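Here it is: the structure, laid out below.
Of the protein chains in this complex, one is absent; all others appear in place.
Let's turn to subunit A:
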């Protein structure tokens, strides 16, 4: 297992080199010159030239790229052109918000996805099955930003029971320990803050998690159907094991293996794909911030965010593969054991 983890970690290097080249080239080729954006409407050509020199943008591209790579290894991702703040600080101040939202979304998606999928499989070809799968179809088809706006209009604009956006009431925020509001609220015993954070999390997490919930529900249904048709399920039933135990201990445990993979992949994509949800719900995360920085040609920030998301995505995949082995003891990663 250890060898496998080391091997996977080493495989990170070519992946990250590839990602770094792609993001570097895309920003240089498709983004407008950042200098006039940063210097404003009174910028003269002389000022623009001086700024470009000061920020190394007149250096040959390979030098710029090597400086970027050097920065990654030394932990210095540079300074935002626009705000003059270190990129790492900008990213770290927003990343907990995105992770908190993605985790809340994946929890909602997993809980409801597995419940709906299991009920659909157990009650195959009944009204429950149809209702579950129609819900999943709607979840897959609905654009997140549209769903977000609808949720805001219903629960905030009409029923007035949930806030329309943001991460929490600024005057009710918990003392900062980890940067995760919910966790900080629990750690500091701040009940008001926990309630406030949950109230603010429900709508964006539901909107973001809807697509993943649908995917998980479908996967659970098909996986459970396959498992429920296995001989050992029939044997368990013949032995008089209760139906609940058959589903929970025998079917779901075995059916979970592909579901765990899907959940892991969905979590990765939620981290990178929260852009629309974050914009609609004014969620102060990395997604909407990156879009702003792309529009402002803030190269160091965009490069930094893409690298961080890439690393996170690859690491999540690795963790999923390890969990995979824990869920299914038949899977071994060492050649000798195979």
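Throughout what follows, a residue touches a chain if its C-beta (ideal position, glycine included) is under 8 Å from a C-beta of that chain, and two chains touch if they have at least 3 such contacts; residues count from 1.
Rule of thumb we're sticking to: contacts and distances are computed from a predicted model.
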* Asked: Which name from "Zn-ribbon domain-containing OB-fold protein", "Peptide/nickel transport system substrate-binding protein", "FecR family protein" or "Thiolase family protein" does UniProt give the chain that's left off?
  -> "Peptide/nickel transport system substrate-binding protein"
* **Of A:9, A:54 or A:137, the residue in touch with the unshown chain** => A:54
* Per the definition of touch given earlier, which of A:11, A:25, A:153 or A:187 contacts the omitted chain? -> A:153
* **Hidden-chain contact residue, picked from the options A:4, A:65, A:82 or A:324** => A:82
* To do: Could you please point out the subunit A residues that touch the chain left off the display?
  => 32, 36, 38-44, 47, 50-51, 54, 82-85, 90, 93-94, 97, 111, 115, 118-119, 149, 152-153, 156-157, 160, 162-167, 169-173, 191-196, 198-199, 202, 242-245, 247-248, 279-282, 284-285, 288-289, 292
